[in-house]
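For reference, the structure I am asking about is given below.
Omission of a single protein chain aside, the complex is shown with its protein chains in their original locations.
This part shows chain A:
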Amino acid sequence: MMRVKWIALLTLFVLGFSLNVMAKDDKKEKSEVTFLVSMTCENCQKRIENNIAFEKGVTALNVNLPDKLVTIEYRKDKTSPEKLKEAIRKLGYTATPFHPKKKAEKE
């Protein structure tokens, strides 16, 4: 009985990893967008992470709280920067597309 449970657990582990690998192997065309977002604290960061990760078409997400930047990698066939901006807005934050070049000029 114990052995069965143990095997079930292992299978789940392996399954978890392979699902993740499969997601990465997807060759659909991807793009990346960065938003400047009016977040103020760790709670906002958590909230954006928890919600945007589950938006349709999102494949990777990086929230940089000190710089107030949210970088989203997404599948072009499933979503667009406008939809993603709207998703952030719905969480109660103001977002504006951010272009890294502009920042470089200032520094």
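The rule we apply is simple: a residue touches a chain if its C-beta (ideal position, glycine included) is under 8 Å from a C-beta of that chain, and two chains touch if they have at least 3 such contacts; residues count from 1.
The rule we apply is simple: contacts and distances are computed from a predicted model.
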{"item": "Hidden chain of the complex, named as in its UniProt record, picked from \"Cobalt transport protein\", \"Beta-ketoacyl synthase\", \"TonB-dependent receptor\" or \"Rod shape-determining protein MreD\"", "value": "\"TonB-dependent receptor\""}
{"item": "Absent-chain interface as seen on chain A, which is shown", "value": "2, 5-6, 9, 12-13, 16-17, 19-20, 23, 36-41, 43, 47, 49-51, 53-54, 58-61, 65-68, 85, 89, 94-97, 102, 106"}
